[in-house]
Every structure is written in C-alpha cells, then in structure tokens.
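Got a structure for you, questions after.
A single protein chain has been omitted from the complex, and every remaining protein chain is retained in its original position.
Each chain gets a letter, A, B and C, in the order it is written, and its residues are counted from 1.
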Amino acid sequence: MTARTEQPSGAGAAVANGVPALDARLRVYQMMVEMRDFEKRAYDLFLQGLVKGTSHLGLGQEAVAAGFGAAMRPEDYTFATYRGHNHTLARGVPMARIMAELMGRELGLMAGKGGSMHLTSVEHRMMGSYAIVGAHLTIANGAAWSSKLRGTGEVTVCFFGDGTTNIGAFHEALNLAAVWHLPVVFVCENNRWMEYTPIRSVTAVDHPAADRAPAYGLSASVVDGNDADVVYSVATSAIERARSGGGPSLVEAETYRHGGHSRADPGKYRPDDEVAAWLARDPIPALRHRLLDAGVPEARLVAIEQASLAAVDEATAQAQASPAPPRSLVERDVFADGGASWRR
Amino acid sequence: MTARTEQPSGAGAAVANGVPALDARLRVYQMMVEMRDFEKRAYDLFLQGLVKGTSHLGLGQEAVAAGFGAAMRPEDYTFATYRGHNHTLARGVPMARIMAELMGRELGLMAGKGGSMHLTSVEHRMMGSYAIVGAHLTIANGAAWSSKLRGTGEVTVCFFGDGTTNIGAFHEALNLAAVWHLPVVFVCENNRWMEYTPIRSVTAVDHPAADRAPAYGLSASVVDGNDADVVYSVATSAIERARSGGGPSLVEAETYRHGGHSRADPGKYRPDDEVAAWLARDPIPALRHRLLDAGVPEARLVAIEQASLAAVDEATAQAQASPAPPRSLVERDVFADGGASWRR
Amino acid sequence: MAEMTYRDAVARAIAQEMRLDPSVVFLGEDVGAAGGVFKATVGLLDSFGPTRVVDTPISEQAILGAAMGAAMTGLRPIAEIMFSDFFAVCWDIVANEIAKTRYMTNGQVRLPLVIRSGNGGGVRFGAQHSQSVENWAMAVPGLKVVAPSTPKDVVGLLAASIRDTDPVLFFEQKSLYSTKGEVPDGEIVDELGRASMLRDGTAATIVALAGMVPRAMAAADQLASEGIDVTVIDLRSLVPLDVTTVATSVAQTGHLVTVEENPRLCGWGAELASIIAEENLFDLDGPIVRVTTPHVPLPAADALEDAAMPDVTKIVDGVRRSLR
Partner (left out) sequence: MAEMTYRDAVARAIAQEMRLDPSVVFLGEDVGAAGGVFKATVGLLDSFGPTRVVDTPISEQAILGAAMGAAMTGLRPIAEIMFSDFFAVCWDIVANEIAKTRYMTNGQVRLPLVIRSGNGGGVRFGAQHSQSVENWAMAVPGLKVVAPSTPKDVVGLLAASIRDTDPVLFFEQKSLYSTKGEVPDGEIVDELGRASMLRDGTAATIVALAGMVPRAMAAADQLASEGIDVTVIDLRSLVPLDVTTVATSVAQTGHLVTVEENPRLCGWGAELASIIAEENLFDLDGPIVRVTTPHVPLPAADALEDAAMPDVTKIVDGVRRSLR
C-alpha cells in the first residue's frame, strides 16, 4: 500500500495536526534529495571547469523550495533569485536542461544565454531567477496583479534572501502588494548571511523580513525553514489564503547554506560552531528519520535516493553531450521579431 | 520687559512642563509669520509671471520648519525637499536671496541655477532642497555620518513628506541610520496628500512614517505638527538625543497644506470639510492666541507682523531689482575648477 | 480631422487602445483621479474605471516591476513615470530587467509594455525635472525608444507602441504638451521606426527629435530666407532608428546637422553622426555638426535655460559651420 492511496493527492492536500499527508511528505523528500544530488554534481562540475562563470548553491536550504514547490499548483508562478536551482527543480523543470544551462550548452533552458543566475521556464511557470537583489519582488507583484485582474486564481510565490530586506525594492514591493491586496506569498530564506557579511550586523531588527511586515500591514510568520513539514504546512496555508482572496503574506524561513555564497567560496568567514550546529539540522536526514518513524519502509526511501542519483547522472550526461550554442544566438531574441536589429 | 530677559536664550533652551521658554516661542512665531508672508508674496509673484517654472508652498505647515529651526544650533545641518522655502528661511537665509532665486535673478541664492526646488545655502548649513522624492534621506545620513566621524556634535535634521515613505530610498536610509546609530532626526511632514492622491489610499498603515519606524528599531513619535509648541518641544528632545549620542529618531508631524501641491493648483481634489477643518487649525493664529494668553502684549506681536511684511517688501524689491544672471553661468561650476570642460 | 493638443493626443491614444484591447491597463502616480500632472490622461479613469486605470504610491520601482510582471503574464500595461528624470530611481527595472529578460530567457518571455514619461526642459523646473534622457534608453539593448513631435504622431506612435510586443519607452516632450496640431478622426496607428521628412532641401540635412523639431523647422525657414534650402527630418523614434532615410538624404545634400536637446556627450546625435562617418563618409562635403545643449545640468532660471538649449540661432549657425 503506497502513500498515494491513503490520502487524496494534489497541491494543497490536507495537513492534519500539523503533519502533511504522507504523499506530500514523500514528494517533498524526493524533491529535496534530487536538489541535493543535483547541486552537489553542479559543484563538482564547477570544480572541473565545466560549469563556467558562477553558481550559487542552495545546499542545506532545500526544505524551503521543496515545501513550497509541493504546495503550489501547476498554474502558480515562481519568482526566485540567482540561488534558484532548487526552486527551478521544484517546478518540475527537467534536470538536464538546467544542468546544460549551467554548462553553457545548447540544450540549456535558455540555450546558454541566461546562465545559472537566470533560470527561467515559462512553460513550468518558473518566471525567472533574478540576479539583482530585490528587483524580482516588484515583478512578482506584477504577475500577481495580472492573475487578480484576469481572475484566474493563480498564486505567485516569490523567494528572496535575508540580505534583500535592506534594499529599496523590497519596501516598495511589500507596500504595493499590501495596498493592492495581491495574491502573492513572499518567502524570505533567512540563511543569516548575505555574501560574506552577517545580516545581523547591518539590520537593527532580529527578523529582517518578518519584523518589517507590520510596516505594510502584512501578515507574517517566522518558521523553521529546515523542517520540511513545517514549511509545507505554512506554504499550504499562505498559498490558500492568497488563492481565496485573503491577500499577500510573508514567510520568513530560518535556514542555512551549507557551503559558501557562490563558486568555490568555502564560507570560512562563518564561525565553526554555527556551521556545525546547522549541519546537524540538515533538512534531508531530518525528514528521512521522521518518515521512517512514520512507518515508511526504508526501501522506499532508498529507491527515491537511487533514482535521484541516476537522474542526475543521466542529466549530466545529456548536458555534456550537448554542443556549445551556435554563435548566431548572440543576435537572436533581443526583440520579439526574433532578432537584434535596432535600425532600418 | 521682553521675553528675552526672562529666560536664558539659545537653541535647545528649556521646555518647562511642555511649554517652551517664551523667547523661543516668540522666535518661532516670528519665523512662522515671515514664512507665511514670504510664501504668500511668492504666490502673488507666481501669478504675475515673475516666479517662473514651479513653486511648492508650505503654507499651513510653518510650525514644523519653525519649531525645528528654532531648536537647531547654527552648526546643525538641514536637508529639505522642493517644498523647502520655510526650512531655508528657518536657517536665517536672507529672504531677498531666496526670492531672487525663485525669480531666476542673479542675486538668487544659487544665481538662478537651481531654482525654487533646490534652495541651498551651505553657509547657513542649509544643505539643500531635493526634488527627487526620497533621495535626500540617504544624503542626510552622510552628513550625520561625517559629523559622527569628525566628532563635532553636529546634528542633521531631514524633512520629507508622507508620500516619501513609500519609496525605496526611505527604507534604505532609515535602516542605515539605525544600524550606524547616526545623529540624525527624520521629520515627516504628513500633510495627508502626495500631489493629488491621498496617502491613505496607497499605504496600508495609518502613520506612514511612524508606523514604519519599528521596522528599523527606530524610536518614533507622532505629534500635532500645527502646534508650534509641541513641535519645538519634540524637536528639542530629538535633537538633544542625537547630539548626545542617543542615535537617530523619527518624528511624524501631522499637518496640512493650505493650498495646492504646486504652482497654481487650487487643491480642489480635497474634500471641503477636510480643508475647512485644517484651516481652522492654522498654526499661526493658534500660537498667537496662546502668546496673548501667556501675557505677551499684542503690540509686541503686531511689531513682529509689521516687520515681517516690511522685510518681504524689501526682499521683493531687491530681488526684482536684480538682473537676469549672465549667460556665462551656463557653463560655470559643473566641476570644481569652476568650468564645464569635459575635454582636453 | 480635428485640432487637438499634444497633451490631449496622449489620452486619446490610450483610450483608443484600451477600448480595443481589454488587456491594456494603465498605472502611475496621479494618473487617474487627477488625470496626470500634465493633464495628459484626463478622462481615462472615468472611461475605464479603477481596475484598469490605477493610481499608485510613489514607488517607481514597484510601478515598473508591476508592469513587467503583468506583461509577462498576459496583460499589456502602460506605466507612467511622471518626469523622465525619475527613470533614475527605477533604472534597474528598465535597464536590467525589462530590457534583458527576453534575451536572457532565449525568447521565452514577451514584454508588451509601454513606459510613458514627460521628458525635457524649457519649463524652468531645474536640473532634476528637465532632463532629456532618451539617450539613456537608447544605450540599453532591448528597449524601443519613441519620441513624437506632433499630436498626430503622439496618437499614431503611442498606439503602435501599445500594440508592439516589445517594451517601448515613450518620451513625451513637456515643452510640447500645449502645442496643437491636426489629427485625423477615427482609429490611428502608425509604424515605429520611420522618420518623417518634413522639408526637402538640397543644401544640408537637419535631423531633429521631439521638442527640437519645431526649432529645426524655424531654422530652416530662416536659412531659406537667405537662399539656403535644407532638408529637415523628424527622427520620431531612436530604436528602431531610421538610418536609411537619413543616409539617403545625406547622400544628396552632403551635409548633416543633428539637433539634440540632451546634453552633449553620447547622445543619439553622436550615434547617428558616427554611423554616417562609418557608412557614408565619402558622401560628406563638410563636417557633421551636432547642435546640443552643452554638457551641463539644465539651469532653472529662464534666461539661463534659454541660453543653454539649442535654439534657432544655434541651429542656423550649425548649418553654416557644416557648409563653410
């Protein structure tokens, strides 16, 4: 008997007594494992010089992207940051296309034109990863506004980091979302650090996102972002609230990145004990233990884990087999006519 | 016996039981009367086509600029907006030079190069009037930071409007001021309207400035901005706090502009009863009555009023007598060498 | 055919498109109830209601972000940035987000949106409310840039901009809002990227934009009275740029004079001059002269502002320098 038969499935499936339905938990577990395996592989490929430029890993933060991803419906919109691999995977975007984008190959999600910081798949309603801190909060509002005007019931979920809470666009976006009563959920992944500077050294309040929400009359919650069950539950209710016309809300999820900010940064500026404490709170083993406690046979989890690694291997192979994008793409798609011509 | 002999004078003079010393009250009264007379004249000159371009009057809001102006020391810095005539007068800048600037004459404070929206007199520590909403809050921080590093005990006072509280720069500036613990006082003149749109229609909190202060761990107060005594008192304590190392604070002063937003706007978009209610709370007659009640002979006040009108007449005459600025100024003072040359 | 002001033409174009296409929405500061600070959008709120005509907070980044997100998901927003100087507070959304997203996503995203803005000087508002910043926009790949000089062009080019699938920055010259011109009745839609030849002469080619067009025409009149017949071209849009019309004319006249309101360095005049100097050098019989505002912020006083901006004398002088 599988989880799937025990309880009706679907995004927004019930959370009973704070515990999500088993199929949702398994889906979240699978997503997190795939994210972890994918990003570890991406890091290896970076060290091998196959992923070029930069890449920002969400290792350790998977529960946020997975918990929200599982709670969203296919028609909902995601807006993410440069640290957006997990959020892109959470929408069902094929691994191979993401990996190929990181490697600058023709198979890439944007044929290499965007790169790791700009993962976008409109088909999956992954509306973009944005590399200028703060901007995408304002753009997410636009999608939510459009959903509201078009009366579609779509919800927009917008992820950002703790450091983002000190830039002007954050302020403008939250105020507008509140005043326009938009169907949007703002999700701050508070991993305590900006690049190499701790958020507490540059912010006068304890919770850089949630403590600002009252300034916009916005409802907010602070949750354990490493507890996938908690994230899924809060995601479900925030999304449901937005969908049913209850307006915007903000979730501050406390979490931690296992590695450095980007590229090969070892993250050594962080105190050893802080890192150790958070590694001990890794969201993936935590959920694994709980699933076992809940009676899920270990074989089931091992199967997920093995399938994940196989999927990452396959994606890597496909990406590596893809050629560099053709030079002709340089002057393609600046404009909607497909070209780059600015003259006549 | 004049007020001056009753109590030691000087900015920051005592406020006893919430009532400022009489000499301070008289100084504030004089400032307000001069501001009022000056701006009414400026409006007449605008209608006559002698003040060109635009002008933003602070008619009705005089208590804020005067109360703070009287509480500041000569070495303190003012940063104001395009609605900055009052704040400029409050620093002792000669009327004729301001009037001449509005009229685009050579005698102008900036020889006509800045215009009404950019009144600046570094000599009087009036560090500028800024016409892009929000920017000057960040610049005011810089002056306060400099005072702190130079250890001078100077305090920076930065005025802005209610509408300014929704722009990104507001957020960035308040956070930085708090984190850096700067000697700066932010003063929101909440006159309920932006240009032609009421602030409450675009803001989800009641007090657009003060209700945001907790988001920065910033101390705030909401005061009756049409009560000159109250403004002077709160100004004195906020400035004293900043001067003594107590850090930044924010004052939201509730007030109202008697006229329109700018130029010849009659302000007809505002409900009649709202306008009438606020006209009845005009800060100038209010203080006048209280001064009479406090035993100030009416002749004393009449003398102030007559002197003010005479000063405005004189300033107008001087300004009108001044010629247009020489064309050569167009290419002067882009750079510190006095010129505009970008090539060699 | 009716005479109308440049300012009224704005509202007419928006109304025309909002009537035809329910996905067109309009947002900005004081654009609805007040009808815009330049009174260019009077009546739209009454006609289309507060769902489609939206007064916003003073949050330019949020305004343009909302326009972008809405354009990505099926609407056709028109956003107003009240004075073009304020592009500086939301330049990130314009230059880094709106301009680049289609390209970065390999064409996945369409951004059919228009940003209208009051541009330019001559109104004694001082340096922070008088800039001509169409050159800022032209320098950023991914934006279309339009700047009409007549009421008729306002209607036709604004309608075309709204229908365009790409982001268009639409510059309305403040100094022209009160000018009048004939506008045909009925639906009007023009085409982006076609310059207008307003006057055909053989002595030299003057190219002007927006507020400088009437001045160029006046200069041409003055030159004609001295027996010098010049061509005057109104560029109308900077992206797409109608190089063909300019180059064809220069091939005939041998002289090019550009007239820009913006400060001197790196404007559209420089771009056009260097295109001609690269592609048509041997057609030239005299130097390419750019008449511009000097490279200074615009002063506020009327005497100084007038002295700073290009005027008939400076344009006539520029033509003479090219012919000398």
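Rule of thumb we're sticking to: a residue touches a chain if its C-beta (ideal position, glycine included) is under 8 Å from a C-beta of that chain, and two chains touch if they have at least 3 such contacts.
These numbers come from a predicted model, not from an experiment.
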**Request:** Indicate each shown chain that the hidden chain touches within the full complex.
**Result:** A, B, C
**Complete:** Of B:M127, B:V185 or B:A242, the residue that touches the missing chain is B:M127
**Fill in**
Cross-chain touch to the chain not pictured, restricted to C:E17, C:D55, C:D92 or C:D242, is C:D92
**Item:** Per the touch definition above, residue among A:T164, A:N191, A:T236 or A:T255 touching the missing chain
**Value:** A:T164
**Message:** Touch as defined at the start, partner being the missing chain; which of A:P20, A:G112, A:G225 or A:P283 qualifies?
**Reply:** A:G112
**Complete:** Touch with the missing chain holds, among A:M127, A:M194, A:A215 or A:A238, for A:M194
**Residues of subunit B in contact with the chain not shown** = 77, 109-111, 113-114, 118, 120-123, 127-128, 130, 132, 135-147, 149-150, 156, 168-169, 172-173, 175-176, 179, 329, 332-336, 338, 340-344
**Request:** List the residues of subunit A that touch the chain left out of this view.
**Result:** 52-54, 104-105, 108, 111-118, 130-135, 163-164, 166-169, 194-197, 201-203, 269, 324-325, 327, 329-331, 334, 340, 342
**Asked** Which subunit C residues touch the hidden chain?
**Response** 85-89, 91-92, 94-96, 99-100, 103-104, 126-128, 135-136, 138-142, 239, 262-263, 265-271, 273-274, 276-279, 281, 284, 286-290, 295-297, 299-300
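Keep in mind that, in the parts below, only the chains that are shown with their structure count from here on.
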**Request:** Would you kindly say which chain has the C-alpha centre located farthest from the C-alpha centre of subunit B?
**Result:** A
**Asked** Taking each chain's centre as the mean of its CA atoms, how far is subunit B from subunit C in angstrom?
**Response** 37
**Fill in**
CA centroids of subunit A and subunit C: separation to the nearest Å works out as 40
**Request:** Starting from the mean Cα coordinates of subunit A and subunit B, work out the distance between those two points in Å.
**Result:** 47
**Complete:** Listed in rising order, subunit C residues that touch 2 or more other chains are 56-57, 59-61
**Message:** I need the residues of subunit B touching at least two other chains; which ones are they?
**Reply:** 166-169, 201-203
